[in-house]
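Here the complex is missing one protein chain, while the rest keep their positions.
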Amino acid sequence: MTKTNPGRFFEDYKVGQVIDHAVPRTVSGGERALYHALYPMRHALYSSDEFAKGCGLPAAPIDDLAAFHVVFGKTVPDVSLNAVANLGYAEGRWLKPVYAGDTLRSSSEVIGLKQNSNGKTGVVYVRTRGMNQRDEVVMEYVRWVMVRKRDVDAPAPEVVVPELSKVIDPKDLVIPEGLDFTNYDFTLAGEPHRFGDYEVGEVIGHVDGVTVEEAEHMMATRLWQNTAKVHFDATFRPDGQRLIYGGHVISMARALSFNGLANAQMIVGLNGGAHANPCFSGLTIKAWSEVLDKAETAAPGVGAIRLRLVAVSDASVGELKGEDGKYLPQVLLDLDYWALMPI
Amino acid sequence: MTKTNPGRFFEDYKVGQVIDHAVPRTVSGGERALYHALYPMRHALYSSDEFAKGCGLPAAPIDDLAAFHVVFGKTVPDVSLNAVANLGYAEGRWLKPVYAGDTLRSSSEVIGLKQNSNGKTGVVYVRTRGMNQRDEVVMEYVRWVMVRKRDVDAPAPEVVVPELSKVIDPKDLVIPEGLDFTNYDFTLAGEPHRFGDYEVGEVIGHVDGVTVEEAEHMMATRLWQNTAKVHFDATFRPDGQRLIYGGHVISMARALSFNGLANAQMIVGLNGGAHANPCFSGLTIKAWSEVLDKAETAAPGVGAIRLRLVAVSDASVGELKGEDGKYLPQVLLDLDYWALMPI
Partner (left out) sequence: MTKTNPGRFFEDYKVGQVIDHAVPRTVSGGERALYHALYPMRHALYSSDEFAKGCGLPAAPIDDLAAFHVVFGKTVPDVSLNAVANLGYAEGRWLKPVYAGDTLRSSSEVIGLKQNSNGKTGVVYVRTRGMNQRDEVVMEYVRWVMVRKRDVDAPAPEVVVPELSKVIDPKDLVIPEGLDFTNYDFTLAGEPHRFGDYEVGEVIGHVDGVTVEEAEHMMATRLWQNTAKVHFDATFRPDGQRLIYGGHVISMARALSFNGLANAQMIVGLNGGAHANPCFSGLTIKAWSEVLDKAETAAPGVGAIRLRLVAVSDASVGELKGEDGKYLPQVLLDLDYWALMPI
């Protein structure tokens, strides 16, 4: 009997099944420093304990997307080791900030299954939750992936496709306890633009770009304990390239969006996302954003802004899909999220 | 008089000489995060404070091999700056876990000397100890290296070759105080295989591979304050390549061995090891293991498993030496160690 993990195949999943993922992780200032070395992160609330205290939090949390990557990374050996494609995200919510010293683990529930007509693959829908050492859920999201079947002749399961919100209702966003932007320091945050300065439909080109390197994306992906071979092993693909973890592109684009969205401080909702084209070492990532919606929140001085974040491998701004409805070749990522911003 | 360190030559060593190595080092969560970014480390006991507490320890220690690298790195300016080859290891034992906040320093005693018949080099045997800030020995090991003579005409010293154990008697392994695997969580650890599931002679191919990059091995080697020029300076070798620190290969192979040996949690003994062939940037490291022995311990629920860990630059499993008794060209490392595993 082999002792190595072959990963689950499509017929191994059952609706209602709960998978507790392995390898809990205690995060520290080390993870934060690495995150800020790997991406040009500058959002003040995640950079400075003093700034976070000025916003009503006990200290600067670990970056929201770093928490996401830790939670996500644990699911890879159980969910996507035999995945052909990562198809989408929905209903992602950050429920509790994560602080240095917290220990995170993840658990996923299978909420949908649909075999593809070719009989060789199927789509698996999971709702993943990340928990801290007090068993508090710190974040949750739905992801669906296309997974190979082990045995093409295995019978197709009953089709269950979950109903997923296209957009999280802003009333369902969870604002961190104590968050208060009434004394927000725009000078220290880096930009004067507040909630009222952004208009729905507005498009912002973020100007800066970063050329990505093999050593960087591998260090990032390992830090999240993501084990997918294709990110690390140059002999795995016939072309000798290492596919960059989609989350690396998410974090790079989010960091680049500081220039124009410095006050979109905290990500609290992930409405959806697509890794439109693969990313490889040597590409220069740039980003642009579009304001999709705005909403008030109950927290003092805090508004919620819904943003489309697009990562591209050229300098284009505002162009997403071609006439055929497909993503343009330069588009690497199309992400739809809610962030909190001072009013 | 030059103030730079030329390193010691063979005739500078005397049996019985004790060398206190420079540059003590306080380790933190930063070293841990970097270690986990540089290698795909997933052993739960070193990843999660909560998991470690569930095993009777006060917190997750710094990875056993990271502690080894810190101790080893300090010896390089005194022991191997003029080394031609790193010949072997023996009698390595981890005696106390190292925790964030601990400060490590190293000291070596010369325990053997043997000039080579060519009169130009000699073999130096040292027993190195790493101490924490309470002067507790946290680990010790014997290493022997081939060192150049400064003056070929210097007289040969009396030959002293220490008697070294081929294998550490399992009774001499030191189990960390409080370690208790009776409530070990196999789900969080990542694999169900326990002590009883492994058979002596069993060979495990660890499947995953990592292509190594210059930036990564240099960052790792600097983190351990290892100063050997050949790892950093591309102008040092005629072929313009930087030789990768052997310890980088050890840590990479150990991390890769998680897949199949997730429950070989703590390394407590190093019986021997050979850097069979040099490793350079661009190679893809894979690994396989062989179960060499098993032994009981006095700690509750804790068994000791003796493993051969082999790093290779191709996908071969189980092939070590050719008919001529020499290591095959794809073999980078042949390591023999004791680890602790839940019964």
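So that you can tell them apart, the chains are marked A and B in the order they are listed, and the count of residues begins at 1 in each.
The definition used in the following text is that contacts are C-beta pairs under 8 Å (C-beta built on N, C-alpha and C of every residue); 3 or more make two chains touch, one makes a residue touch a chain.
Owing to the predicted nature of the structure, the values given are computational and were not obtained by experimental measurement.
Chemist: Using the touch definition up top, pick the residue from A:Val147, A:Ala262, A:Ile305 or A:Val331 that touches the left-out chain.
Modeler: A:Ala262
Chemist: Quick one: which of A:Ala215, A:Ala228 or A:Val268 touches the chain that's been left out?
Modeler: Touching the chain that is not displayed is residue A:Ala215.
Chemist: Taking the full complex into account, find the residue in A:Val23, A:Leu38, A:Val147 or A:Cys279 that is in contact with the omitted chain.
Modeler: A:Leu38
Chemist: Touching the absent chain: which residues on chain B qualify?
Modeler: Residues of chain B in contact with the hidden chain: 2-5, 20, 22-26, 28-31, 33-34, 77, 100-101, 103, 105, 133, 213-216, 218-220, 222-223, 225, 227, 229, 232-236, 242.
Chemist: Spell out, residue by residue, where the missing chain touches chain A.
Modeler: 28-34, 36-42, 44, 47-51, 60, 100, 187-191, 193, 197, 204-211, 213-216, 259-262, 284, 315
Just so it is clear, only the chains that are shown with their structure count from here on.
Chemist: Can you work out the rotation angle that lays chain A over chain B using Cα coordinates, in steps of 5 degrees?
Modeler: Angle of the fitting rotation, chain A to chain B: 120 degrees.
Chemist: Need the CA-centroid distance for the pair chain A / chain B, whole Å please.
Modeler: Here chain A and chain B have centroids separated by 36 Å.
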